[in-house]
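Apart from one protein chain that is not included, each protein chain of the complex appears where it belongs.
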Amino acid sequence: MKKAVVFLLFIAMSVSLVFGAGTKEQATSAGDGTTTIRWAYWGSGERVTISQQAIELYQSRHPNVKINPEVSGGAGDHFVKVDTQLAGGDGPDIIQMGGNIYDYASVLLPLDKYAGNLLDTAVIDPSAVASGTIGGKLLGVSTGVTMPALVYNKSLIERVGAPLPKPSMTYAEFRDYLMLLKSKLPSGVYPMQDIGVMSTNSTPFGYWTRYNGTPLYTAANASTSVTAKDAQKYLELFADYRKNGLIPPPDVAAGFAENNADSSALIAGKAAIGYLYTNQLSGYQAATTDELALMEFPGAAATKALWQAPSQFYTVNKDSKNADETVKFINFLVNDPEAARILGSNRGTSASASARASGASSPVDQKILDYMQVAGPHSSLETDHVPNDTEFNSTLFLIYQRVAFGQITPAAGGQQIYELLLRLIAK
Amino acid sequence: MTDLHRRKVWRDNLGSYAFLTPWLLGFLVLTLYPMFYSLYLSFTKFNIRTPPEWIGLRNYLVMFVGTDRLPKDERFLNSMVVTFKFVFISVPLKLVFALAVAMLMNKKLKLIPLYRTLYYIPTLLGGSVAIAVLWRRLFAGDGLINMILSNVFGAQNLPAWISNPKYALYTLILLAVWQFGSPMIIFLAGLQQIPREYYEASSVDGAGKIRQFFAITLPSLSPIIFFNFVMQMISAFQSFTQAFIVSGGSGGPLDSTMFYSLYLYIKGFGFSEMGYAAAMAWVLLVIIAGLTAISFRASGSLVSYGSGE
Partner (left out) sequence: MKTRKDQVGRLLLNAFIIALGLGMLYPILWLIGASFKPSNMIFTDPGIWPKVFTNQNYVNGWKGIGIVGFDTFFKNSFVICLLSAFANAIFCSITAYAFARLNFIGKKFWFAVMMITLMLPSHVTTIPRYIMFRNFGWINTFLPIIVPKFFATDAFFIFLLVQFIRGLPRDIDESAVIDGCSKFGIYTRIIMPLTVPALITTLLFSFLWTWDDFFNQLLYLTSPNRYTVPMGLRLFLDSSGMSSWGPMFAMSVLSLIPAFILFFSLQKYFVRGIATTGIKG
C-alpha cells in the first residue's frame, strides 16, 4: 500500500512537471500592452530567413508589436494546419494564401475599408489588386505575380546538337520542333513531359481552353464554355503527341508526379521540356547542374492566352483580434521599399512595374523577367477559378490518365470532363 | 452471497478498477468526445470553413449506391478494393518474414545486435521522403530492379513497376513487407520469453528442430502471433504514409495506389469534405471491428495462453 502511494506521488509529480513546462510559455500572451500578431505562411530556407529579417525590421520600428511566424514546410502542411485552426476558432491573423483564396472567401476579412489609409493600394498594380478582389471585396493583397511557362533543359538540347526553341511559337511550329528534338534525343529521353499527366494538370488544360476561346469558368453566370467536344480535342492533341513518341508512354509518365524537383522528369533527364510556374524556376534550377530556360506555351502570341497569376496573397483572418495592426504590417510587407528589398521576388515577381525595371538579383530572376517581357503582352486577364479547384485537379488527372492508358477513348474522356465541370460548378 | 463475500467482491472490483483508472479517464475525456464528434460529422456536410450542415445518411448513400444528385462514388469503392488487396497480401507475408528472421536473430551469434539493427533499418526509415525517392528509383522503368533483372537474368520487356497501374500496388506491398522490423522485434521479445527448459527437456526426449518448432515454439508464441496478426491487420487497413509519399499524394497511377486512408485524407483535407471523410472513417471502423471480432472468435481454439487460462 505504501509503495502504491509513493508510485502515485511520482506520477503526480511528473504530470505536474509536464504541465508546468508547458504552461510557462503561455504567459507571454498580451497583458503588457504588446500586440501579438500571428503570421502563418509556408516556405523554407531562404524565405524564412528573409521573412524574419522583415519581421525584425518592423518590430524595431514598432516596439509594441510582436509578430510570431508560424511556418510550415509546404503549402499542403500549411493548409492542413490552418484549416484545423480555423475549425477550432483559433486561426492566425495573417494567412498566406495561394490560388485557393476563393475557397476561403467566407473566413477572410474584407480589406476595402483600409484601402487608401492603412493599406496603400494606389502603388500596387491594378491587376494585382483586382486579382485579390473576390465578390467585389478586397480579400487579399498580392505578394507578386507568377506566370505559367514551358521550361526546357538548355544544356541537354545543346548537347544533342538541336537548335534552341524560340520563345514564342504556334502549335504547328511547336509540333515540328518536338519532332526535330525527337530525332536528336537518345531513346528513353522524350522531347516533352506528358504535362497532362501531372498533379497540377488543370493549368495546361486551363491554358488550352483559353487558347481555344472557351474559358473554363465564368463566375458572372456560374458556367463553363467548355463542351465535351472541346475537352475531346485537348485529349486528342496529347494522344497525337503520345502516338508519335513526342511525350512518354503513360506508364513512364506516371512515374513523375512533378510535385517537386524530386519527382520531375525534366530534372531526372528524361524529358527536354516540361511546364512550371515561373516562381518555381529557382527551385528547379537548384536541383540540377544543367541550365534551364523558359519559353511560352504555343499559340500565346496570337490568342493572348497566357495570364499573370498572383503568386500568393496576404490575407487577414475575419476573426483576428488585431485587425488594424495586422493590416499595417501587411502594408509594410508589400509597400515599404526596405521590406521590398529584403523580400525580393521570393514570393513572386513584384507586381510593380517600377520594381521590375530596376533589374534582377540573380540569373534565374533575370530569366523570369525576360520571359515576362515577352509573355506579358501575350497575356490577358486570368480566367475565374473553377470552384472546388482541388477536386477538379484530382479528377481531371484521373480522367486524363484513363485516356492515356487507353481505358477510355478521348471522346468518352471529353464527356467525363464536361460532366465533371458541371458537377463541380453545381456543388 | 453473504454480506462479507459481497463486500469482498465490491472491494476486489474497486481495487481492479484502480488499475484501470488512468486508461478509463483518458478514454472518457480524450477519446470518447472526438469519436462521437466524428460520428456526428459523418451525417453532415462540413467544409471546415463553415459550420457543419446536417444531411443525414447522404454521405453513406453516395459511397455505396449514389443519390439522385450524385453518382455512386467509384473512387471510394476502388479504394476499398485496393486496401483489401493490400491487407490480405502484405500482412501474411510480413508476418512470415518477421517470424523467420526473428528466429534467425534468436541465436547467440556474435554480431547479433548488429544484425538485428540491420533488419530493423527499413522500418527506421519509415515514411521519410528518402524512402519515396528511393522506391521510385528502384522500381522505375529504367530503375535498379529492372537493370538487375535484364542484365543478370536477361529478362526482356520489363514494365515500369511503380508507374504501371497493374503493378504499382505490388511495389507498395513490397515496401510494407520489407519494413517487417516491428513485428520482428515483437516476435523476438516473445521468443525470449519461452523458457529454455522446454527446449532442453524436449531435446533430452529426442525431439528434432522441426518437432520443437511445432510443439514448443508455435504454441508458446501463439498469443504473440495473434497479437501481431491483429495489429498488423488493423494498421494495414489504415495504411497511409507510404502510399501518400510514393504516389506524390495522388493515389496514382489510375488510383491503383489509392489506399482507403489516402482517399479519406484527400476527401477531408483536400476537397474539404470532412463530413464524407468522417463517414468513411466509421465505415472502416465497422469493417475492422468485424474482422477483429472474427479473429478473436477464431483464436479461441488456436491460441494457447499460459497454464490456467
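Chains: A and B, in written order; residue numbering restarts at 1 for each.
Criterion: a contact is a pair of C-beta atoms (placed from the backbone, for glycine too) under 8 Å apart; a residue touches a chain by one contact, two chains touch by 3 or more.
None of the values given here were measured: they were computed from a predicted structure.
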Tell me which residue among A:260, A:303 or A:390 touches the hidden chain in the full complex. A:260
Touch as defined at the start, partner being the missing chain; which of B:189, B:215 or B:298 qualifies? B:189
Mind pulling the chain A residues that touch the left-out chain? 1, 3-4, 7, 11, 14-15, 18-19, 21-23, 25-26, 38, 42-49, 52, 68-75, 77, 80-81, 84-85, 87-90, 98, 259-262, 264, 267-269, 277, 279-280, 282-283, 285-290, 311-312, 346
Residue ranges of chain B at the interface with the undisplayed chain: 12-13, 15-17, 19-20, 22-27, 29-31, 33-35, 37-38, 41, 48, 101, 104, 107, 109, 111-113, 115-122, 124-131, 134, 137, 178, 182, 185-186, 188-190, 192-197, 220, 223-224, 226-227, 230-231, 234, 238, 240, 261, 264-265, 268-269, 274, 277-278, 280-282, 284-285, 288-289, 292, 305-309
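The rule is short, and it goes like this: only the chains that are shown with their structure count from here on.
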Any idea how many Å lie between the Cα centroids of chain A and chain B? 35
Touch list for chain A against partner chain B, complex: 76, 79-80, 83-84, 86-87, 103-104, 106-107, 188, 199, 250-257, 259, 262-263, 388, 390-391, 394, 397-398, 401-402, 405, 407, 423
Enumerate the contact residues on chain B facing chain A in the complex. 48-50, 70, 75, 129, 132-133, 136, 140-142, 159-160, 162-165, 247-250, 252-255, 266, 269-272
